[in-house]
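Here the complex is missing a single protein chain, while all its other protein chains stay put.
Letters A and B mark the chains in the order given here, with residues in each chain numbered from 1 onward.
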Amino acid sequence: MTFSLVLEQLLNGVQLGVMLFLMAAGLTLIFGVMGLINLAHGSLYMVGAFACAVVAAATGSFWLGLAASLAFAAAAGALMEVVVIRRLYGRDHLDQVLATFALILIFSEGTRWVFGSFPLYLDIPQLLQGAVPLPGGTAYPLYRLAIIVTGGLVAIGLTLLISRTRLGMRIRAGESDREMIAALGVDIRTLYTLVFALGSALAGLAGAMVGALQSVQVGMGEPILILAFVVIVIGGIGSIKGALIGALLVGVVDTMGRFLLPQIVGLFMSSAQAGPVGGAIASMLIYLLMAAILAIKPRGLFPAQA
Amino acid sequence: MKAILKAATMALALGSSTLAMAEPIKVGLITTLSGGGAGLGVDTRDGFMLAIKQSGNKDITVVTEDDAQKPELAVQIADKMIQSDNVDILTGIVWSNLLMAVVPGAVAQGKLYISTNAAPAALAGEKCDPLYFNAAYQNDNLHEAMGEYANKVYKKMFIMAPNYPAGKDSLTGFKRYYKGELAKEVYTQVGQTDYAAEIAQIRASGADGVFVFLPGGMGISFMKQYAQSGVKIPVIGPGFSFSQDVLPAIGDAALGVKASGQWSKDLDNEANKKFVAGFQKEYNRLPSLYALQAYDAAQLILSASSKASIKDVKAFAAALNKADIQSPRGKFKFNNNRHPIQDIYVTEVVKENGTLTNKIVEKVFTDHGDAYAKDCKK
Partner (left out) sequence: MISREFLINGVLALLLLAVPFIASAVGQPFTITLATRIAILALAATGLNIALGLGGLVSFGHAAFFGVGGYVAGILSSHAFSGDPMIFGFEGSKQMLLIWLTAAIVAGLLGLLIGVISLRTSGVYFIMITLAFAQMVYYFAISWPAYGGEDGLSIVVRNQFPGVNTMRPLTFFGVAYGALIVGLGLFAMIRDSRFGAALQAVRQNEVRVASVGISPLPIRLTAFVLSAMMTALAGCLYADLNRFVSPSMLSWHMSGELIVLIILGGTGRLFGPVAGAMLYVVIESALGGITERWQFFLGLILLATVLFARGGVIGLLAGKARHG
């Protein structure tokens, strides 16, 4: 095992973490401000990927596709908020879970209805093709580096938005006291729709960026949705900082686990058995991590003030 | 020319004789039409229906239902088709785990099952059944072919598959024939979408070849990410990882990949031309391996229906076993475990008129059976 391999795996972990952060940031924002669990967040991720693939195929430009993914996901999110989600704010979590579970079914089958059952094609833009050299003599895909940079920029942008702008002030106020902010004359309905659209746009962006690396297909949002929930629960629901740290933690632990566990297990048993056994433990690892963290800190690492 | 004529007369004879014996047959087609794996099910259904349509046979009715890739649902549909719809034959399931759930119950109730894809080892050996036929292959076949091929080309292989029974069977099948050195054997998570960690290991492994079995979306993700990684070690795999249903989504990243298959659309025979042209005309896309396998399953039923009555299941099974069909894959006959004996080829992904597709490079196995047939005593 060389230094460069470990470095590459660390970068992979960070990149996965950044993607998860884009998903988790929206989820945690929506929960923090509106107190809503949105299982259909993964559907918005799928909407972003499909919008990007379709627009990129029609225009030949990935960048237009990326813009479309933001626009479509934000629009789909806003629509979803106005038509359905708005009626769920006062309800308990049980109703929210069921309603957004129903939305997953509708979005998935609806997308298949429109686009068919076969995966769509979406390629990495010409500008970001190929790999760049790393210290230690290996190379790393440029596109993955670009994802890391984008995620970093989004994290900074979100922090500035929340701490420096008028909208951010209202979001913070909404998190700490919902009745009060309404009493102060802020148009709470518009604020909620805006926050929801913002979270949706981030999910759409994540979907579009990942879509170029994977297959754009129905159901692509579900695995990452579960991971994003693990992230926000580890980080503390409602906390952007918690989402960022949780996402990086999950990304790195998952990647390193898949990489190292089979080798560690290999020290104790034959290599033919070590692969499957190590792989099995690796796939359970982040859930173990989450259970361990919650057992010690039941409200996550950075609990937002209730 | 002579061959063409012969095929034409055979087809004619087949057509007329089916019309002569008007014995209605009801086929239950259970396949995946929703969820992530729906592409495979759609091709299965379309391939099957194409053969029925081309035959002009009006005595065969097909009931189709979606299993949503859930084993429990598949079992319920099978029960319903057998108990309420009174189907005579079941077919169409894509996935091994769904097949394992349905087949034991179906054959126990005296129904025929003809598999259009899944072929788990468990049903090919000791637990084979006289009413269970496989029109596709035995699961290990395509992996074995790649192992044999790798012997000639590579010295040190990195091999990888998802951590589930079909994945383990895949690597076992590969190793059954591959005699060179193994750089590493990696099992990934089922449904995994990011392969950065595995690609880093490939880069560091010092292998000169990579064998991957990653069906459906997993393979699409892997190939796209591999192309961007800067790793230049060639990738090989079984045919379904680079089948016609996934190639458009992988894009140019798949160019040059060698894969194994018992069929390719460029095989030069009359039956294949009829199949490929018919499929393109009917559905406006190229057929995949799954479409071919379902097409042959339907052909088998059509052929048997002209020889025996479905009322006598044993006689009908015997007629199926003769495999008197013109398969687009060329030679086709059944082994003693009612799995195919057939030639297996290595194909390469190429671009034809802007469309990605597979082209045959060489033949690896001639009249290849499987490792389990010897244990089948029924």
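FYI, a residue touches a chain if its C-beta (ideal position, glycine included) is under 8 Å from a C-beta of that chain, and two chains touch if they have at least 3 such contacts.
Remember, predicted model here, so these are calculated numbers, not experimental data.
Colleague: Please provide the labels of all shown chains that the missing chain touches.
Modeller: A, B
Colleague: For the chain left off this view, which of A:A53, A:A73 or A:A99 is in contact with it?
Modeller: A:A99
Colleague: For the full complex, which residue in B:Q83, B:Q280 or B:T366 touches the chain that was left out?
Modeller: Looking across B:Q83, B:Q280 or B:T366, the contact with the absent chain belongs to B:Q83.
Colleague: Using the touch definition up top, pick the residue from B:G47, B:G92, B:P120 or B:P287 that touches the left-out chain.
Modeller: B:P120
Colleague: Give me the chain A residues in contact with the hidden chain, please.
Modeller: Counting only chain A, the missing chain is touched by 31, 37, 84, 87-88, 91, 93-95, 97-99, 101-106, 108-110, 112-113, 226, 229-230, 233, 237, 276-277, 279-280, 283-284, 287-288, 290-291, 294-295, 298-300.
Colleague: Against the chain that's been left off, what residues of chain B make contact? List them.
Modeller: The missing chain touches chain B at positions 33-34, 65-66, 68, 70-72, 75-76, 79-80, 83-84, 96-97, 100-101, 104-105, 108, 120, 122, 163-166, 168, 187, 189-190.
The definition used in the following text is that only the chains that are shown with their structure count from here on.
Colleague: What whole-Å value do you get for the distance between chain A and chain B if each is reduced to the mean of its CA atoms?
Modeller: 36
Colleague: Considering the complex alone, what residue numbers of chain A touch chain B?
Modeller: 1-2, 4-5, 8-9, 12, 15-16, 109, 112, 117-121, 123-124, 129-131, 138-144, 210, 212-220, 223-224, 255, 258-259, 262, 271-272, 275-276, 278-280, 282-283
Colleague: For chain B, which residues are in contact with chain A within the complex?
Modeller: Against chain A, chain B makes touches at 33-36, 38-39, 41-42, 163, 168, 185-189, 191, 193-194, 196-198, 200-201, 203-204, 217, 220-221, 224-225, 228-230, 245-246, 248-252.
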